[in-house]
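Missing here: one protein chain of the complex. Every other protein chain is in place.
This part shows chain A:
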Amino acid sequence: MATGLYVDESRSTKGWSEKLRDKVLIVFSDKVANREEILFEVFGVEDNAGKQIHRDVVWTTKYYNVTLDVYVDSFSSLKDWTREFCDPDLDELREVIAGWIIVLPFNGNIDEETKALTQLKSCATSKDFFTAILATELNVSENTRAFLEYELLEGAIELVQDEVGSDSELGEVSGLDRVKEIIDTCEWHPRLLRTTHPKSEINVGSAGADTPLIQIMGRLREARTKYMAMDPGLSREEFASEMARELSRFL
């Protein structure tokens, strides 16, 4: 692997004693044909001339959004890539990634892949970041698959098969949707999170589906804080009247 990946210190670490994990590493096997499609589907970025770092990608869920950098890498031999990724020289990178995703096909004899993943499990997994393997093909026996899943599970690495459709009984999402779900549930540092208020997603009883109650409460709180901070006088009373007019429009 000639990764060329490096850590942008000016953004992630400067001024903070603690490093922010705001980078997601996605690594493709050379055998993966639909790399552009996967990158676009998951992160909404285009694979322009093998661009390795996509900065300021906004990841949005119904509860929060977070700005992250997507690091893209590729390998022809997983064993070599793993050796290099586990090298102490890349400690700095491992300390700032929020998670890694390896995209590769599993076909026939997967001894080499299993060995490499076992090594990866021991050196590059942590409860601080998510880890997932996206299998574009999984043409192995059931026993091999079970063994692989168990091996990966020990290192909290999830094996996701890139397949269409889901098991409706379990309501489970699969393939790229599951990868997105894994990123959604990543424990981002609070300093990276910008929360959004999901509107009418929750049945809030008497509030009614169309009433932006959370929004009104937020505005009321802000107004009260600002009012308390202002000096008594005409401007404070004008501000109070203005807020009362604004909020009455909601009611």
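Here, a contact is a pair of C-beta atoms (placed from the backbone, for glycine too) under 8 Å apart; a residue touches a chain by one contact, two chains touch by 3 or more; residues count from 1.
The working rule: contacts and distances are computed from a predicted model.
Colleague: UniProt names the one chain left off this complex as which of "AP complex subunit sigma", "BHLH domain-containing protein", "NADH dehydrogenase [ubiquinone] 1 alpha subcomplex subunit 6" or "Genomic scaffold, ProqFM164S02"?
Modeller: In UniProt, the chain that is not shown appears as "AP complex subunit sigma".
Colleague: Out of A:36, A:80 or A:172, which is the one that touches the chain we can't see?
Modeller: In the full complex, the listed residue that touches the missing chain is A:172.
Colleague: To test your reading of the contact rule: which positions on chain A touch the chain that is missing from view?
Modeller: That gives, for chain A, the contact residues 61-64, 127, 130, 146, 149-150, 153-154, 156, 158, 167, 170-173, 178, 181-182, 184-185, 201-207, 213, 217, 220-221, 224.
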